[in-house]
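Other chains dropped; remaining ones untouched in position.
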Amino acid sequence: MSVGDRLTSLPDRVADDTAVGTGLTLLAAALAAALVVPLGWLFVDVLGLGGRAIDLATSATTLAVLARSVALVAVVTAGSVLVGVPLAVLTVQADIPFKRFWTVLAALPLAVPSYLGAFAVVSATGQDGVLVNALRPLGVETIPTIDGFTGAALVLTVYTYPYVFLTTRASLLSLDASLVEAARTLNSGRWEAFRRVTLPQILPGVAAGALLVALYTLSDFGTPNIMHVEVFTQFIYARYTGFMRDYAALLSLQLLAVTAVILAVESRIGADDSGAYASSGNRGALSIRLGRLRYPLLLLPLLVGATAILLPVVVFALWLTSGGPGYAGGSMAFSWTYGWNSLYVAFLAAVASVLVALPIALRSAASDSRLAALADRAPYAGYAAPGIVLAIALVSFSLDAAPAFYKTLPLLVFAYVVRFVPQAIGSMRTSALQVDRTLVEAARTLGRSRFGAFRSVTLPLIAPGIVTGAALVFLTTMKELPATLILRPLGFDTLVTYIWRVEEAGLYGRAALPALVLVVVSGLSMAVILAQEDTGDGDTNE
Amino acid sequence: QGLIGGNSDDESVTIPELATFRGSGAIIEGRPAPGGTSIEDLPDLSGELNLYIGGGEGGIYYRFVEMLQEIYPDFTVYESSAASSSLAQNIVEEVESGAPQADVFWSIDASSLGYVADNDAYDPLGDTVVEPVPSGFQGDDNAWVGVAGRARSVPYNTDQLDESDVPATVREFPTTASFPNTVGWAPTYGAFKSFVTAMRLLRGPDPTRDWLVAMRENGAQRFPDEFVVSQRVADGTIPVGFANHYYALRVKNQRPDAPLDLAFTSGDAGALVNVAGALKIQGTQKSDLVDLFVRHLLSAEAQEFFATVSFAYPMIPGVEPVGDLPTIDELSPPDIDLSALSNLEETLEIMREAGVPG
Amino acid sequence: MSETRQTRPDADEHDRPPILELDGVTRSFGPETAVDSLSFDVRDGELLTLLGPSGCGKSTTLRLIAGLERPDDGRVRVRGDVVADDGTFVRPENRDIGLLFQDFALFPHLSVGENVAYGIANRPDEAVERRVSDLLDLVGLADYADAAPDTLSGGQKQRVALARSLAPEPDVILLDEPFSNLDVSLRREMREEVRRILKETGVTAISVTHDQEEALSISDRVAVMNDGHLEQVGRPETVFEQPTSRFVAEFIGEAGFVSGRFADGRVETPVGDVPADAIAGLDAEYEGADIDVLVRPDDLRAVPTDDGNGRVVHRQYTGPAFVYRVELDTGGLVYCEHNHADQLSLDRRVRVDLDIDHRLAWFPTEE
């Protein structure tokens, strides 16, 4: 019997769980279905195209653009792993000072909408860029414009690696340090031990993060647009804004097909057959002594933080003080309500997503039934669909299915859940896989019901995953634009819709304050959230 | 201080002086007082209005809505802003589902208005509402009315070129010897696509494709938007480009000494004048309020606001465009139904085929 | 490998009502049958010890009783109520059966005190506090109430696990190698203490152990398992002195066998003649049979001599004594235990003599 075969006998170890398991599977499947159904409206749109659909979908240009998108996805995903994993290791395992600070810093780029970042980068570089102007006194004459495929890849990497960072962190926090110690005494150096022991165990976490990065990249419109790379979403967007909704829907379905492929790839490396890495003796987080390398290594988060956060803040702040390009007139005063609204919906979305994701994630971690796997994967469709496409689908869906909810807060929150719940599922599933089942069994023999055991044992143990999931949903909701624009109740403005409005109006300087508020608020909430995570983060080996 | 007031029906309503509605800057100084109907002469706005307003210029226009709410304490607007085309498609769907959310749609381009009109999701505006606006800037059946215009233009650098160097038709651009690698454009920008659509409608698909190819082969430079195109022209990085007229004015207003001026082609797509306009959404319970609101948008103060703050072409004869812009009737726009600009599919296909993806 | 003889029922085997009954219980994992139609009873208030080689299914048996595994076949009854069979399955939390896990399974997110309190959280705070501190006292960890489990030593973890499983005072408690990580003196102390508690509160217990001394000294009965099935169950003395199979004989204590033919009321063996009445259950009906007689280290003495009947091939120091492994000239190994004062050197030729003061067990000689 192979290890894989053996593991299939693991699920439902507490013997009476099969019935409940089936129930939970059905619940998970139902939730997943609810999340995916709105996308069904895309099919309705496509039907309008009739026979042309095939031609359009397979035209050479369509395929060429698709290929470019896939290439971008590959580059950005690889880049995010290369940045995110080392940063996670650094902030979890290394003996660096002010860990919390570096953690928040490293996660913070997620709070900045990547299109703002792209905008700042484009504005800052090039012959007349803000950066050049600022550095001219120092004799810097030109900085090459960062744009095109490289630029888009760079910017997307800088703003999406936190997905990998956060999910990897959650895995590392639940890692049993004695395994690495065992490897070290078997003469593996740090790197080898990392490669052969740590990596295989955090791989589900890394894969979960990489998946989010890949799908984000696939679905992002703003960044490639600003960077002038024609990617598939832009292709879709152009058709949508050209009143070709059916064509856009068709292309969106194609995009979802690509998503399915990515999901399939992820489940190969991810948790599917190599999961259940529970090991009983958890000796807490391992500590790596960096010695003299300690400070040089901190340059990595510093550099990434500086590009990702400081650059846009500085660019926008410069515009704020100098008036910046655009109209001198026009007021469009900033109101703190926008900030409050952002926080409020983001909070609701995070809570709702956690509630929805929990059964799906638990079921997928505990069972290897096809249905559970499908329930786990299907919601990614919502995440991979470009925001605008999803928004359109949701408009049709809600107008047809629940007109009373159209343009209400509940629908908006539902949209966020549809869009972002996979982020929560991924990280929660990863930590659920790491919970040693005998702990739950111990709770049961101590008289706790299944639910009681879940509440008092499983829940606290998967807390890092829940927290990470909630944080991801929270942060991404804070910066979500397309669905917010289309589905928000009239008169309901958030930081991002305000930023969008002033940017669109060319009042770039005015974006500075809300952008700053967005980053600060996200940073603070992140700090609060990550503070909860540290329960298992004892520096036992200090 | 200085209230024009007095005529108002309600003592509590005070209309601010004209300067409040005007922008500031070099090119605004010394304008004559606008003609047309003053807000003072219009009934007061009151009640609540749901407004869909397109992004982009709409962000600036919305400032005027805020001013109206300041003037009329009983008047409240709930807005939702998104891309005009996306709002247009939403409106059609909402109306089809019998759940319209907004009373009035203020789009920043005519194609979105045309899309709603073509899909019968409007209620006609009152005759008195559309009456001051030239008929070319109205929809059939009073479906919509333009409130601010913008013209395609050719910003050029006055240090590098004379006005006479700029060809009179866009057709000549690829073959103008002094232009290789120098024409700036922003093909992803909506107004540019409208321009190509217009060319397609006027000259047919093949010549349009050929023109795009010729431009590309002649080294036209891509920029993210037309504001950047105008900036680059002012900087002298490129001597000439294609852009909506107000971007150059924006640059000028900030940098009065910039060697930047505008040329206009005549009678072809390059001279297209597109409009932002308002439309009454079918099923609104507030038909009269919408009419009155749109009349406010066409008031002297509003038109002065649009002209001087966003440098748009005013839609009523009594108000001059800003600076030394030719007036609307001095322009020679092509003869084209603005609503037809919403048919972008073929345009995009042509652009793609020409290697100039939009 | 091991033939079974008739079992003599132990005198007290039917004293008290069975509280726990296993009947043909079977559990397989894939091709591997971990527990193979296992049947035994545990009587109220009894302490039964499960003994058996590594991997023979002891932990699985406990898990089946606790309700953490569902039997593929067979029936488990608690107080006469079926808790698991084909159609029934009572959940672990409803069985009132405590389990100490072989690998402790301490909750890493709770402190030592909270771990112990886990099963009694529904009691009033004060009662919980008192019970936790009593139990931590019992296991010698009074100072560790606030410590995190992963800062504990192996033995400390095991003691916390013990305290935690005792806390809710279940009717039946299953202890999977509860003392394996403890040093001898602590283990001795703890097991006496635990036995005292169990007896005082009338709790029924099944304990798995690899420590024979523990099995023999504290159990009311011992059950020996092998490869998923039960070899023998009975009082410690019975199992030790009258094993029903060679497996049990060899598994508990060091066992040597000497062969001989039973004739004329005696058995002639390489270490001397044994009268039939010194061999338990060797009735006249077996006359003429070839039998193997079980001899324990303390039944034999080895005297150094140049002729003799064997040779010392191994010796082991145990503190108070040496155990010599002697290869008999007739083939076969026997063990002799000597006081540590009289040492024999390796390879020394010796004469091994019987020196018995109790009846020996026997098995038919294997072909």
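For reference, chains read A, B and C in written order, and residue numbers begin at 1 within each chain.
FYI, a contact is a pair of C-beta atoms (placed from the backbone, for glycine too) under 8 Å apart; a residue touches a chain by one contact, two chains touch by 3 or more.
Predicted model, so just to flag it, every value in this text is computed and none were measured.
Engineer: Express the subunit copy numbers of the entire complex in terms of the labels on the chains shown.
Structural biologist: Chain copy numbers for the entire complex: A x1, B x1, C x2.
In this section, only the chains that are shown with their structure count from here on.
Engineer: Among all chains, which one's averaged Cα position is nearest the averaged Cα position of every protein chain shown?
Structural biologist: A
Engineer: Roughly how far is chain A from chain B, going centre to centre by Cα mean, in whole Å?
Structural biologist: 38
Engineer: With chain centres defined as C-alpha means, what is the inter-centre distance between chain A and chain C in Å?
Structural biologist: Centres of chain A and chain C (C-alpha means) sit 55 Å apart.
Engineer: In the complex formed with chain A, which residues of chain C make contact?
Structural biologist: By the definition above, chain C touches chain A via 29-31, 63, 66-70, 89, 91-93, 96-99, 101, 103-105, 107-109, 118-119, 121, 148, 150-151, 164-165, 167-168.
Engineer: Which of the residues in chain B come into contact with chain A in the complex?
Structural biologist: Residues 23-25, 50-51, 55-60, 62-63, 66, 78-83, 85-86, 88-90, 93-94, 96-99, 101-102, 111, 115, 188, 190, 193, 222, 224, 227, 231, 235, 237, 250, 253-254, 308-310, 342-345, 347-348, 352, 357-358 of chain B touch chain A in their complex.
Engineer: Which residues of chain A touch chain C once you look at their complex with the stated criterion?
Structural biologist: Touching chain C: residues 1, 5-6, 9, 13-16, 280-284, 436, 438-439, 441-450, 452-453, 456-457, 460-461, 535-536, 538, 540 of chain A.
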